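A single protein chain has been omitted; all remaining protein chains appear in their positions.
What follows is chain A.
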Amino acid sequence: MAHAFRRRPDGSLACRLDGEEKAIIAQVAQETADLIRGDLGIDQGGDALRRAAESEDPLRRLEAEFAGREARTPSDSAVRRLFPAASEDPALAEEYRRLGQRDLADAKLADLRRVMRILDAAGGGHSEVVLDEDEAMSMLRALNDVRIVLADRLGLQRDGDFDTVRMLQQIGERVEGAESSGDDEHVGSDIVIAVYELLSWLQESLLRALD
């Protein structure tokens, strides 16, 4: 059972999570990172490109610059929420994607990786997870990005939609309880709802501890 974040006397921020909770958070962080990389076409080639961009050879640098300009508009609806258009003018939005999307993706992926590393380091069982201020910022942003992806999968469009989803789930549980039917699709969205609630609660508790 998770215990909320609190500020410790030395200024660090700590919460307690059990092994299953850590594993779930690490897993959805990994899935979010994979989704971003897959949709934006960021792969292992990215490192080679980066090296080329820092190369002494001007031709290689130019090549890298052009390759880096392929900032595609995300096709996945969740990734579009993570990388929204920066302008309502499509031409301007396209230009901003070209200029900033890769840096934004690198920052998001770095946050997600950092959170996975922190959770790994905390070990498999019930344990304390301790963050410094900088790690807390990464945790906040990463939790938020994962929540954005889960919200998209749950079809949340407007304020209050999560309450509706939650209510429908409870009605479903009562109906299913009577009929004892357990179809896979329902079980799947039940897990997404539970993880979304866990992450929201954890993020809120971290915000309160930081305040």
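In the analysis below, a contact is a pair of C-beta atoms (placed from the backbone, for glycine too) under 8 Å apart; a residue touches a chain by one contact, two chains touch by 3 or more; residues count from 1.
Note that in this section contacts and distances are computed from a predicted model.
Q: The chain that is not shown, which UniProt protein name from "ATP-dependent Clp protease adapter protein ClpS", "ATP-binding cassette domain-containing protein", "Putative spermidine/putrescine transport system permease protein" or "Phosphoribosylformylglycinamidine synthase subunit PurS" does it carry?
A: From the listed options "ATP-dependent Clp protease adapter protein ClpS", "ATP-binding cassette domain-containing protein", "Putative spermidine/putrescine transport system permease protein" or "Phosphoribosylformylglycinamidine synthase subunit PurS", the omitted chain resolves to "ATP-dependent Clp protease adapter protein ClpS".
Q: Would you indicate which residue among A:A71, A:L140 or A:V195 is in contact with the undisplayed chain?
A: A:L140
Q: Of the residues A:L82, A:L131 or A:V195, I need the one that contacts the missing chain.
A: If we include the chain that is not displayed, A:L82 is the one touching it.
Q: Taking the full complex into account, what residues of chain A touch the chain not shown?
A: So the residues of chain A touching the missing chain come out as 81-88, 92, 96, 100, 103-104, 107-108, 140-141, 144-145, 147-148, 151, 156-162, 200, 203-204, 207-208, 210-211.
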